[in-house]
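Got a structure for you, written out below as structure tokens; questions coming shortly.
Every protein chain of the complex appears in place save one, which is left out.
Note that the chains take the letters A and B in the order they are written out, and that residue 1 is the start of every chain.
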Amino acid sequence: MGIKKTVTLYCKYASICVRSLMQYKVSFVLMIVARFIISFGEFLAITFLFSGFEEIKGYTYSDILLCFAVIQISFVLAEVFGEGFQVFSGTVKRGEFDRMLLRPCSLILQVIGTKFEIERTGPLITAGIMLWIGIRSSQIQWNVLTIWTLIAMIVGGTLLFIGLFMLGASFCFYFIEDTSLLNVLTYGAKTHGKYPIDVYGKGIMGFCTYIIPYTLIQYYPLQYLLGKTTQWQFAFYPVGIIIFLIACYMVWRIGVRNYRSCGS
Amino acid sequence: MITMENVCKSYKVAKRNAGFGEACKALFHRSYEEIQALNDVSFTIHDGEMVGYIGPNGAGKSSTIKILSGILTPDSGTCIIDGRIPWKTRMEHVRQIGVVFGQRSQLWWDIPVIDSFELLKEIYSVSTLRYKNKLEELSELLQLQELLKTPTRQLSLGQRMRCEIAASLLHEPRLLFLDEPTIGLDAVSKLAVRDFIKKLNQEQKTTVILTTHDMQDIEAIAERVILIGKGKILLDGTLTDLREASAMQEESAGNSANLDQVVANLYRKMNIM
Partner (left out) sequence: MKKYYLFFKLRFAAGVQYRMASITALTTQLIWGLMECLVYKVIAETYGEYLPMNYTSIVAYIWLKEAFLVLFNTWNTDKDIFGMIMNGDVAYELCRPFSVYSMWFSRSVGGRISEALLRCFPVLLCAFLMPKPYKMSLPVSGGAFGLFLLTTILGMGITVAFCTLVYMLCFFTISPKGWKMVLVGAVDFLSGNIIPLPFFPASVLKIVEWLPFAYMQNVPFRIYCGDMVGEEMFLAVFKQVFWLIVLIGLGVLLWKRVENRIVVQGG
């Protein structure tokens, strides 16, 4: 299937999702507000914490806000585009995955196409505020490379989270009952990823580099962005997420094959 | 043409027992039970045939349908449909088949039916002209004109089923699988669905494979019946064959018995319940 057709088809899917959501407008608005409030609470929590001191392990209030904003935006975008993977166990249980197998169309496209959750965008408001404060009071030298770094962190983060969602969905093929352990890696990373990973010490740094490569989109590029290092290579670390994504895709493929030989 | 030869399929099912102790044990060790869903299944279906595929719950009907439609890979045996192996060439294969599951919907719940159709048009890459013609034809035959603008969730079961059938035919498949298409429908809708299927088979020469528990469906539609029980094909023939097989030895169930009784009798006799 060509790229153009894939894109058109995805847009069709997305427009159906949006129209379905718009059938329940009040609920839609409230969901956005509710998610905004929750994320705003987290922002306030950081602000309150920092009212008592200046920095955590060398990171100032604005550094932390910047870091949190990036993770928050990545996560929200991943949820908007990748929610189809998050609800995948239901898709399998209801037999909808069988239906997807009956259509001459990429499975991933269909899975992703089941959800286009614009009602999850509430936290973007908070993220915007944090980004604004973070950037305003930071000493970042803005040039092509730093702008690239910021964007690469966000895009890389989005892909990383989508990869994790895909991994979680793949596990549905094996033990359909429960995949909540993966939530530690997704929701956990969103909640705890507001602090640069080196705050958590060497062990966590190792895990977040070699097992799930969070540091590629958070710690390393952040060092470059904040001017804590002159190593420009760090700006390109987010590109490495592509390898992680390919690995996740492999697991997904194996899962699909397993499903088609075991049934449900 | 469909040929299925010596197809076997078995599942591993995790055993689960009630009780706290068992639940604790299951945390560490799960015991599996192997279930033979299909055991050496073979049959041939020619183009334009209309086949009723019957059997009690859990006999292997849906496994067969899943294998034929390319969702499931069998453990052994071969299956060739118009020269394709369904599970190996999924994309090409599914383009040529239509599937209706009576208990599940393929239409998007909150949007008008026509929007679902339009998405399906994109998915199957049907050209606009052919889509228009087909849609016109189907809405005529199934009387969908009034329904197309309604969101799926507001349709009655009978209306929805008519739309489901239309949705499965938009890409003009050569082969149509119907899995309990009349389940839960009122009398009028049932008749409409049956008539339509018959017409489809006669006029377009679409091959139809129908699974159902409603013996009136079989009586009304199918020329040929395949009976499956405990994963094995037990009978492949006409309705008359079915009646005879049931009536053999037992005098009570003669030709006068209705089809439900015939089948129930047969199930009991063959010990496949």
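Throughout what follows, a contact is a pair of C-beta atoms (placed from the backbone, for glycine too) under 8 Å apart; a residue touches a chain by one contact, two chains touch by 3 or more.
Nothing here was measured: the structure is a model prediction, and the numbers come from that model.
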Residue touching the undisplayed chain, where the options are A:Val33, A:Ile151 or A:Ile243: A:Val33
Residue, one of A:Val18, A:Ile56 or A:Leu245, that touches the chain absent here: A:Ile56
Hidden-chain contact residue, picked from the options A:Tyr10, A:Trp148 or A:Tyr200: A:Tyr200
Among A:Lys5, A:His192, A:Lys228 or A:Arg260, the residue in touch with the chain that has been omitted: A:His192
Positions on chain A contacted by the hidden chain, ascending: 24, 26-31, 33-35, 37-38, 41-42, 44-45, 48-49, 51-53, 55-57, 175, 177-178, 180-181, 183-184, 188, 191-192, 195, 199-201, 204
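In this section, only the chains that are shown with their structure count from here on.
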Inter-centroid spacing, chain B versus chain A (mean Cα positions, whole Å): 40
Touching residues on chain B, where the partner in the complex is chain A: 9, 11-12, 37, 63, 66, 69-73, 87, 90-92, 94-95, 97, 99, 101, 104, 106, 108-111, 115-116, 118-119, 122-125, 151
Chain A residues touching chain B - in the complex, by the definition given at the top: 5, 8-9, 12-13, 16, 19-20, 23, 94-96, 98-99, 101-105, 260-263
